[in-house]
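Have a look at this one before I ask anything.
Missing here is one protein chain; the remaining ones are kept as they sit in the complex.
Labels for the chains are A and B, by order of writing; each one numbers its residues from 1.
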Amino acid sequence: MSTHPTHNEHHDPEGSKIGMWLFIFTELFLFGGLFLVYAVFRNKYSAEFHHAAEELNAFIGTMNTVVLLVSSMTVAMSVTAIQKGNSKKAIGLLILTVLAALIFMVNKYFEWSHKFEFNLYPGSDVVKGLDHGEILFYGLYYMMTGLHALHVLIGLVLLIIVIVRLKSGRITKDHYSLHENSGLYWHLVDLIWIFLFPLLYLIT
Amino acid sequence: MKNDKHPHISSYNQHITVLLVLLILTFITVAVSGLHFSTFSVGVALIIASVKGATVLTYFMHLKYESLFLKLIVAGVFLVYALVIVLTFTDYLLR
Partner (left out) sequence: MSSTEKYTHESYLEHKGKYKGLLGWLTSTDHKKIGLMYMYAITVFFLVAALLGLMMRIEKIAPGPTIMDAQTYNGVFTIHGVIMIFIVVIPGLAAVFGNLFLPILIGAKDVAFPKLNLFSWYLFMTGAILGLFSQFVGGDPPDTGWTFYVPYSAESSTNVIWALSAAFILGFASILTGLNFIVTIHRMRAPGMTWFKMPLFPWSLYATAWIQVLATPIVGITLLMVIAERVLNIGFFDPALGGDPVLFQHLFWIYSHPAVYIMILPAMGVVTEIFPTFSQKPVFGYGAIAISSIAIAVVGYFVWGHHMFTSGISYWSRWFFSFLTFIVAVPSAIKVFNWLSTMYGGKISLKPPLLYAISFIFLFLIGGFTGLTLGALATNIHTHDTAFVVAHFHYIIFGGMGFAFFAGIHYWFPKMYGRMYSFRWANIAWGFLFLGFNVLYFPLFIIGLQGMPRRYFDYLPQYQTGHVISTIGAFILIIGIFMMISNLIYARKKGALAGPNPWKGVTLEWKIPSPPPLENFDEIPVITHQPYFFGDTNDED
């Protein structure tokens, strides 16, 4: 008969993994609502969406896509590393992932501030003066990439926590659920961008 | 309680290969966007994005090596979402 239940007694990596997948589903539906709005208005205002998208810098968008794809690889490799018992390698790969995330955020910062310089933000006089489809395009652009960037930040924090716990030995070859699940979360962030990128940047 | 005694470990080489595939698909997406398919361009972009997405899900997110249950619910989720889009469009396309 045990007295106090310690939560370490209940160790179920498969259950934790299912839990993270379920959480990923909720994130897919969260962004899904925005994609639905995009679909409705793209259908209604295809020419104006096309026109507004020309303002976006497809080069930066492509760079960011590449950066995120690479970061997905490095985080997946870091999970392989810890599964093989190589904490040092796992940490190194995670640091690369974090760097990639930071590059993404810096790019995003330049993109957005460039647009702000031209008064291209929701509610601005410039945007209000545009055609309806263009106004909606910008609304979607900011909300979708903004919400996505927020998730990049959350992922970044998670990955840093994993690095700290790898260093302290709390995450090991036999206990790496947090690491694996954080990796899944990071892949989700990548997955969303894979769809955002062509729909926002490449419809010219 | 089920315990996975020997979880599958993806090799570093597999990860690199997957990245290369994704980068190639990205390159194709960008190149194709330069061509003008007009109404089909959404479709083409989405198809390529879906292939990239499926690749990330299958390999980076390890779905290929996971339980049937997990594979089914991932598929189910995308199916439900697709139906929501279709149903909403029965309004917007047919008004």
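By our rule, contacts are C-beta pairs under 8 Å (C-beta built on N, C-alpha and C of every residue); 3 or more make two chains touch, one makes a residue touch a chain.
What you are looking at is a predicted structure, and each value in this text was computed from that prediction instead of being measured.
Novice: Decide which residue listed in A:Leu34, A:Met63 or A:Ile95 touches the omitted chain of the complex.
Specialist: Only one listed residue reaches the unshown chain, and that is A:Leu34.
Novice: I need the residue numbers on chain B that touch the omitted chain, in ascending order.
Specialist: Missing-chain contacts on chain B: residues 1-2, 69, 77, 80, 83-84, 87-88, 90-95.
Novice: Which residue numbers on chain A touch the omitted chain?
Specialist: Contact residues on chain A toward the absent chain are 1-2, 4-5, 7, 10, 12, 14-15, 18-19, 22-23, 25-34, 36-37, 40-41, 44-45, 122-123, 128, 131-133, 135-136, 139-140, 142-143, 147.
Here is the rule we go by: only the chains that are shown with their structure count from here on.
Novice: Between chain A and chain B, what distance separates the C-alpha centroids? Give it in angstrom.
Specialist: Distance between chain centres: 15 Å.
Novice: Which of the residues in chain A come into contact with chain B in the complex?
Specialist: It is residues 12-14, 17-18, 21, 25, 28-29, 32, 36, 39-40, 42-44, 46, 58, 62, 65-66, 69-70, 72-73, 76-77, 79-80, 83-84, 184, 187, 190-191, 194-195, 197-199, 202-204 of chain A that touch chain B.
Novice: In their shared complex, at which residues does chain B touch chain A?
Specialist: Contacts found on chain B: 1-4, 7, 9-12, 15-16, 18-19, 22-23, 26, 29-30, 33, 39, 41-42, 45-46, 48-49, 52-53, 56-57, 59-61, 66-67, 70, 73-74, 77, 81, 84-85, 88-89, 92-93.
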